[in-house]
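In this view, the complex is presented without one of its protein chains, the others remaining in place.
Our next item is chain A:
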Amino acid sequence: MDLNYSPEEIAFRDEVRAFLRDDLPKELSDKVRSGAELGKADIERWHAILNARGWLAQNWPKKFGGAEWNAVQRHIFEEEAAMANAPRIVPFGLGMLAPVLQKFGSKAQQDYYLPRILNGDDWWCQGYSEPGAGSDLASLKTRAVREGDHYIVNGQKTWTTLGQHANKIFCLVRTDPTVKQQEGISFLLIDMDTPGIEVRPIILLDGTPEVNEVFFNDVKVPVENLVGEENKGWTYAKYLLTHERTNIAGVGFSQAGLDAVKRIARAEMSGGRPLIENPHFAARLAKVEIDLMAMSTTNLRIISQAAAGQAPGVESSMLKVKGTIIRQEINDLTRRAVGPYAMPFPSETLEGNNDPVGPDYAGPQSAQYFNNRKLSIFGGSNEIQRGIIAKVRMGG
């Protein structure tokens, strides 16, 4: 038992810190710190900086141009990047599609798409959920019918995150409606410029256009855009979901959030004293910090198992549930910390006068609190995760 990083891991962490100190543009970290929204150009800029350092595709094997970091290295980067308020790496191409292509894609698909993902030529989005297929993803209905050299795709996807920026979408489609649900699904790569595709923004409750509906009306997709075998898509989808669940605990985000709420609570006054000295607030803050300290170690325990080659099982579901509860609790505390100045609508999302109302840290906190209710809903809701834990451990 040794709670410390090895000398090699410490050296790696120092390298990451130096990189973030020297290469992370201040405009970007300022935006992230203040909770402002990042535009497409911001994200592309950060991806390009990481790519230039060879650190964009962290989990890819070296033969595909990746960094091939182990789980501990990835964790160190994620933690340091979150603490430095670096933008999040948008995972759809890099972290989700790429591992599927590397394992199941054809040589031609690997050669064509992987470099384009690295270089930022393509922005991928994920076509999984449908209006009738959320937690029950396998019930998806978007239909793909083979006609000669093409599939004709009809149907609708929803909750497509950042689909407004994307030029490509990877989709789960139904190619055989006559068999058991999971056995009639295929994995298709679709160009968003294809005639018959329409993207409509969904405005979320905090006013942001973060997700979209994507409609497919007789969309012609060349058969070479099928990944792997027809009707094997569910296997690939499950493989992809295991990758979606890395960094599921969001320890770095929680630590950055905890730093932020402490900074705010030192600035805010309550009863003539800094809020952070208020015993009730301090107690709430302490409880969530204690939870985070323990979860951080749980996370490292699972990561070191993974680095030793053990595939994480229900532990990733446990981390998702606990990690999102902690992040949401920090969001709630931060919203409360700003007091009456949580009420104004965040000014940076309004046209015209963009000066913050009240302290500059106050504006985004209510929006952030509401927006992050999504954390316990997406990527397999916390109810689904709890179901998985019980099913696995009770052998159901």
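The rule is short, and it goes like this: a contact is a pair of C-beta atoms (placed from the backbone, for glycine too) under 8 Å apart; a residue touches a chain by one contact, two chains touch by 3 or more; residues count from 1.
Following the convention adopted for this analysis, contacts and distances are computed from a predicted model.
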item: Name under which UniProt lists the unshown chain, selected from "Cytochrome c oxidase subunit 2", "ABC transporter substrate-binding protein", "ABC-2 type transport system permease protein" or "Pimeloyl-CoA dehydrogenase small subunit"; value: "Pimeloyl-CoA dehydrogenase small subunit"
item: Chain not shown: contacting residue from A:65, A:120, A:134 or A:196; value: A:134
item: Options A:202, A:241, A:314 or A:389, residue touching the unrepresented chain; value: A:202
item: Residues from chain A at the interface with the omitted partner, ascending; value: 129, 132, 134-136, 139, 158-159, 202-205, 207, 211, 268-272, 278, 280-281, 284, 328, 332, 335-336, 339-347, 350, 353, 357-358, 366-367, 369-370, 373-374, 376-378, 381-383, 386-387
